[in-house]
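Quick one: the structure is below, questions incoming.
The other protein chains are all here in position, but one chain of the complex has been omitted.
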Amino acid sequence: MTHPVRPVLDVSDLPLHGSGSASPTWWGTLAFMLIEGTGFVLLIAVYLYLASLASTWPLGAPAPAPWAGIAFSALLLVSLVPNFLVARWAERRDVRRVRIGLVIMTLFGVVPLVPRAFEFPALHVMWDSNAYGSITWTLLGLHTTHLVTDLIDTIVLLALMCTRHGANPRRLGDVQDNALYWNFVVVTWLPIFACIYGVPWLL
Amino acid sequence: MIRRFWRRMAWIVPLACSACGETFQSALQPAGPHAASLARLIWSFTAICGVIWLLVMLVLLFALWRRHRPAEARHERRATAIIGAAVAATVLIITGLTLMSYAATRGLSDDAPDPVVIRVRGYQWWWEVTYADRRPERTFVTANEIHIPLHRPVRLELTAADVIHSFWVPNLAGKQDLIPGRNNTLTIVADAPGTYRAQCAEFCGLQHAHMALPVIAEDAAAFDTWRQAQLAEAPAPVTAEQAAGRDFFTAGPCSACHTVRGTSAAGRLGPDLTHVASRQTIAAGQLPTTRGSLAAWIADPQTIKPGNNMPLVPMTPDQLQSVSAWLASLR
Amino acid sequence: MPRAVLRSTQIVLLLGMVMAFAGPAAAADPPALDAASAPRLRAIMALPTERSGANSGAVVAAGTTLFVVTPYPQRVKAIALDRPGFPTRWSYTPPSTPEATALAANMVTTPAVADGRLLFVTGNGHAIALDAQSGTVLWDTIQADVSQGEMLAGPPLVVDGRVILGSQGDDFGVRGAMLALDAASGRRLWRYTNVGPDADVGIGGGFRSVALPNAEPDRGLVTWPAGAWQQGGGGLSAGVVYDTQHELLIHGTGHPAPWQPDVRQGDNLWTSGLFARDVATGQARWFDPLNPHDLYALGAGGSLLQAELDWHGTRRTLLLHASANGYVYVIDPADGRILDAHAFVPVTATTGIDPETGTPQRNPAMDVSTNSTTRGICPGWPGATGGGVPGAGSAAFLPRTGLLYIPASLLCMDFEPRQANYLPGTPYTGANLRTTGTPPRGALIAWDVAVARPAWRVEEAFPLRGGVLATEGGLVFYGTLDGWFKAADAGDGRVLWQFQTGAGIVSQPVAFTLPDGRAAVAVLSGAGGLANPDIDRRDATAAHGAANGLRDLQPPTDPIGRLYVFALP
Amino acid sequence: MSGSYLEQVVQPDTRDTDIPPRLLGPQLERIWGTPRGLWGFLTTVDHKRIGQRYIVTAFIFLAMGGVLALLMRLQLSGPERRFIDPDRYNQIFTMHGTNMMFLFAVPVMEAVAVYIVPLMVGTRNIAFPRLNAFSYWMFLIGGLVLWVGFALDMGPDVGWFAYVPLSGPQYGAGKRSDIWAQMITFTEIAALAVAVELVVTILKQRAPGMTLDRIPLFVWAMLVTAFAVICAMPAIMIASTSLILDRLVGTHFFNPSEGGDVLLWQHLFWFFGHPEVYIIFLPAVGMISSIIPTFARRPIVGYLPLVLALIATGILAFGLWVHHMFVTGLPRLGESFFTASSMAIAVPNGIQIFCWLATLVLGRPVLKTPMLFILAFFFTFVIGGLSGVMVASVPFDTQVHDTYFVVAHFHYVLIGGAVFPLMGAVYYWFPKITGRMMSERIGRWVVGLVVVGFNLTFFPMHILGLQGMPRRIYTYQPELGWGPLNLFVSLSGCILAAGFVLFFFDVVRSMRSGAPASDNPWQAATLEWATSSPPPSYNFSRIPVVTSANPLWDATILPATRGLRVERRELLVTTVVDAEPQARESSPSDSIWPFWAAVTTSVLLVSSIFTPWAVVWGAIPVTFALIGWFWPKSTPEDLA
Partner (left out) sequence: MIERCVLFAVLSLTACKREMRDLRSDPPEAAALDQVRPMENRIGGAAPRIMYALGQPYEGNAYQLNQGKRLYDWFGCKGCHAQGGGVIGPALMDGWWRYGSDPVSIYLSLRDGRPNGMPAFGQRMTTDQMWQLTGYIRSLGSYRPSTAAPSRNDEMQARPAENRGPAAAALIARPSR
């Protein structure tokens, strides 16, 4: 015999899916961003720890050529605009504009990979040359994986928006979460950029 | 089954207590100022914590004993007051213990005036000991044994050649890691003469358990004579057997790893054997140095320390006899 | 591909020329070889040496014969200069043991000709004298134990009927020595090592070192940890100079063994310095510790020569030593006092030379410790000058211009001392080494000794490991690792003439006059080392780290060395 | 009433008020239930089935780890014993440590939370239930990878914290350290996934009215633990990934010759290591804070101080990792800071203990088995906590670091501090999970044997440690005098083992033939006791409304909500601070995709031990599995 229960509160008119901080997936994305953010902070701490130990930094290599990095950063910063628009269109449940937005965001996911491809040689060091090469390649490689996974997520969402599942508020909520995650991808790049390109010029 | 079990247990317990008395590698039997201050710290911490533990147990018993009292608001308020007091007491005790620990740390400072400098380099499963001196020719290399003069600070410069080890002679001082790529220092001082056993305290592979070395504290005169003897080259072989042993040693694989100053053997991979017979133990504190133990160790090092890097050199019995005879003569 | 085409055109050109000059030369007064006539230099001989090793030595011209000694296994050839086509008068191949092939890969094979005798040393430790005319063997003695890794080094020096030789085995933990043989019979007169007790080193009453005044006994022993001096190294390096005025033999001593400094605390006397010995008895007179407790295994490499110049107003014969540690030393040969020392290449290992003692002040950032890599140590191994082999890569001094022409290397290195283990006959180095550098990695530096500043420099893509020849006509000849043999003007350094020999040049060019009176210059090509086809450049520490620093140096299509002789048409 | 009838009756958007109350249960069961058989087993997303499975697997790993401990005690029972050769012994003690920390302690605490937290906060399923399924599979496969490796002589042999350079590329021959590092990746993914689920469940799916100060203390403990997992696990993932990179593709993170540093590993590992032991201890604090009020028959004393103490412990845990490195030669000033912070963490501990004691003093304690375990906790953990304060002092630590004193300390705080409350919690929540009571008589024997066996085994280790016996030695010489004490320890180890065997026997026996349990056998106050034992698949037919911190004590009739749909899985999403209903979120239905995602990820991780290219090619099936998982199906939950 379960504990006697008396229905008191009527919740029947609540929306099916809360948007923004009312949706669990939003909080889930935030939690995963916290995990990966901690990971990046620790990797930057490892970079600075190794730099503090070395007599000369960067080790056995000139400072990295910044141009590819600057081009990559510019593209990422520019991508924040369409990203914001996609989030707003998704909030307004405007599926047609969301489709266009996602196409643009896919482009903004693919195009930066070109300057990123040039950033690795611009480091002037291989990952197995020394600790400097190892940590810079790891930082750059992890952020690239980060960017590629979000690109795949954007492409899947774009495909989803073209199916009958597109108009569903939960799916539009996913688009918003993806937009939020893209902001995180851009935001984490800034300290990494400062670390890889800035620290060698300072030391 | 229970009765037999208890009888066995009864026999064990007294034996266990007796063991506490005579062990000579123990943090509770200090033979130097550092270890003494640490022992005092250990006993005071234990006492304080023991008292706290007893108090908590008393409160627990009190809580269980008075089970039938009706709960009132008055008790509630008094309880929160007691909790507050207890927390304040905890904070006080914690700060007290922290300050005691800082006081003990200050005593262990490393900048002792004119110390004896010894460079200890940890290898997988033995210790290379280099006695440094301002005059290079008084610098010599030995292994697996440290002699120190009484009442004089000895600064050990610690580094490792392969993995992390940790130098710990509990009777004299706390431990300090030997880390590849870093130089650590540890200062030890001995007040009472005697042999204090040190052991590796950081897991370093297959034979971490058998990586010990005796630290022998002796008065300044004995220390100087020992040091002078170590500087000298290996004594020449006296008997024909010893000469044959030396020839086998220098011609064969032994000289590829070991150095015996005064002969052509100059390998640096294994311990320096110039005065191996003058050491109390061989194989990093495993066997007492006798001709028999030398022969047993040479015949089959893998059985005594499985996995160590000394190979099993094939030799005939009389070669074994002659080599062990010669090594036993290297006083 | 382009070099092969170049090579074939040269051979065709060459044959044509030889034909043209088959006849006796014109009787007119022969044109002088100087800056004006340099561009018209033509190769008149290209004789292959049938050996692919490094030709670090030089040829010797005596009368109408040109004596050539090939790399190991040695072969001596006497070339008749007075007969057209330069036929070989006689040749002699001493018995060779293959065991020394690796050991003697790049040793200086320059012979010495004196009193009708041809004296030379071989890779397997033999000192041999031949009759210069007929090539018959006069005497052949063994002076170095190859099984321990000892090698006879440097060109023999003949002084008053005595042949002065040096042995070297620094990389094999062998205590190198100086020795003298009787030129007539080959009997050994004296032999002194450069490390060890005073009796071994030949230090007696007459010894005084300006830099090390406290005369302690057996300093070659007490500046080493117990027993470490027995594998001390310190063989001959930087060649031998005979100071006629003070009757002294002055030579450099090599680096201490092993390369790992932690196992040889102390100053490791008498390694990495300059020793002066009495010509007759070999007893040591003075010593300059140039690199006490040498951290980078450079020794007193480089070159050593005597020069007549006016120093602060007085005309004196001084000792010039362009050292592997990157400094040019001006030294008074009487007592070894160091008059001046300045860096001729960028040096990071040391911050300067202490004027009184002449010892370098170490740069703490460039300190080395076992199992940790120190980066950017300049100069890199084998040193700022000198081919890393005693007697090779020597500078030249031209009194007229007062300039010392130094073949320099601008390479730096990453150096990591490791656990060294001594096995007789195997290398006792114990270090990982990578040379590093971006072009220009070499330069011919004209060093103005008076003002201790470079007058001019010619920058080269690769380090200069060969010797320099400065002729009275105001020309400076030098060879590069990628096969160019160049002539520069002694005054301002303009490159007037160059010739592609097809293989790296590490030898010493020599000037002599042909029987018909024309001035001629001879040089040997063939560099061994990195050009050795057995080296795999994917390993950065191969060829003592050269695989990393000279990764873009193309191996020669034809590794066989050649003797080239150039003359004016 | 057959199932088919219900199908015609229920149209889309039918509310729980539209159908007769007696049909509400069966209808919800049809929607939330999981089909029986293998397919149901592989696809279930019910937090209760996954939680139960998680707990059972973790306890099996405990048993296997315990056997290893006995083998170690057998080898150490006397000087120079030759039962086990050093290579095997190194694998055994590494497996014992790794298994207990990564495969038992952290997972079991999270498993109990996966089961209990949704019930305690009054929701129908955990947030992200499919991620929960994925987490279990990753945990299971990670455990199998480690133990299969051990069976194939590839078990790690470098200690549970695998210090470099011993575990590094030069001294760690073969694939042993790679197996260890990859197992870390598996278990960390599982732990992080559960942590994310718990955070979102606790913050967003609490029953209406459960404001921040009405959240049960166990839920608070799990929230703090989840955040600790989220902030600590990345450190070990970076450490283990860089170790694999060093060993497989030749990077130089830990190579002192090429700019790396050996202590970088210790910093990264212990930055995770110490929060890890608090990740194990804090859930136990939550369990104690749930059990004591029930058996003291009064609400907890000092709810707010306990919550603040939990948060303080969670934060401070990140500030004292260097006390594991006091003897590595770090500058003295740094070490004294960490002495202070290590000592400071004892203050929140003190607060917790004093509040519990006050609750007992002011309450009327009933000494049932769970309570006995809590008393055992007090007896044992206080010793462990105090020896923890001792090793926090630098000079003290230089004498006892890496000796059996430290072995004794962490067994006191881990077994005493976490396993005893855990066993108490098993006795406490067993009726709720299985619907059957565990026997009190056997329970008392278990407590007796375990407490006596534990203290007889581990207290002498303090003495052995002070007598100079280092850790991780496979044998010792006779003349050192450690023989008798070690024999005594080995024999009393058997008592402890007997206690655990009896415990497992009691669990298995009670599961089949224990006395049937009522909904609230202990008259506890928290919401999980408001539903039946074992709870139905939908937990609550109507989501309860919480009016006080101890709902079942204060409200005879529990207010509830109405209006949720019954033809799809639906639960309430509420605001973070005062838990006001915000939305009727659909809870994902059963799916096989998490299983495939776990299998493909495992193939990627295991094959990347052998070739770095596996990461590239292995990523393709993982991507397809994730797309399959994410792609909406035409189920009611996805279409709304």
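Some observations on this one:
Just so it is clear, A, B, C and D label the chains in written order, and each chain counts residues from 1 on its own.
As a working rule, a residue touches a chain if its C-beta (ideal position, glycine included) is under 8 Å from a C-beta of that chain, and two chains touch if they have at least 3 such contacts.
The structure displayed is predicted, hence computed values, not measured ones.
The chain that is not displayed touches the following shown chains in the complete assembly: A, B, C, D.
Contact with the chain not shown here comes from a single listed residue; of A:Thr38, A:Ser73, A:Ser129 or A:Thr154, that residue is A:Ser129.
From the set C:Thr141, C:Gln230, C:Asn432 or C:Thr513, the residue in touch with the chain omitted from the display is C:Asn432, counting the whole complex. Between the chain not shown and the residues B:Leu206, B:Ile298 or B:Ala328, the one that touches is B:Leu206. Contact with the omitted chain, checked across C:Pro98, C:Pro217 or C:Gly313, is made by C:Pro98. When the full complex is taken into account, the listed residue touching the unshown chain is C:Thr373, out of C:Thr373, C:Gln508 or C:Ser525. By the touch definition given at the top, chain D reaches the unshown chain through residues 85, 87, 148, 152-154, 165, 168-170, 172-176, 246-250, 252, 254-258, 610. In the full complex, chain B makes contact with the omitted chain through residues 180, 206, 251-253, 256-257, 269, 300, 302-303, 306-307, 309, 311-314.
In the full complex, chain C touches the omitted chain through residues 98-103, 105, 171, 371, 373, 414, 416, 418-421, 423, 425-429, 432, 434, 532-544, 547, 555, 559.
Operating definition for what follows: only the chains that are shown with their structure count from here on.
C-beta contact counts were set side by side for B-D and A-D; B-D has more. For this pair, chain A with chain D, the centres built from the Cα atoms lie 30 Å apart. Across the assembly, chain A contributes 59 as residues in contact with two or more other chains. Along chain B, residues 180-181 each make contact with two or more other chains. Residues 173, 221-227, 230-231, 263, 265-267, 369-372, 419-424 of chain C touch chain B in their complex. Those residues of chain C lying in contact with chain D across their complex are 371-373, 416, 432. By the touch criterion given at the top, residues 85-87, 90, 158-159, 163, 165-166, 170-171, 256-257, 261-263, 298, 301-302, 305, 327-329, 332, 335-336, 339-340, 343-344, 346-347, 350-351, 353-355, 357-358, 360-365, 367, 375, 378-379, 382-383, 386-387, 389-390, 392-403, 460, 463, 466-468, 470-477, 480-485, 487-488, 491 of chain D touch chain B in their complex.
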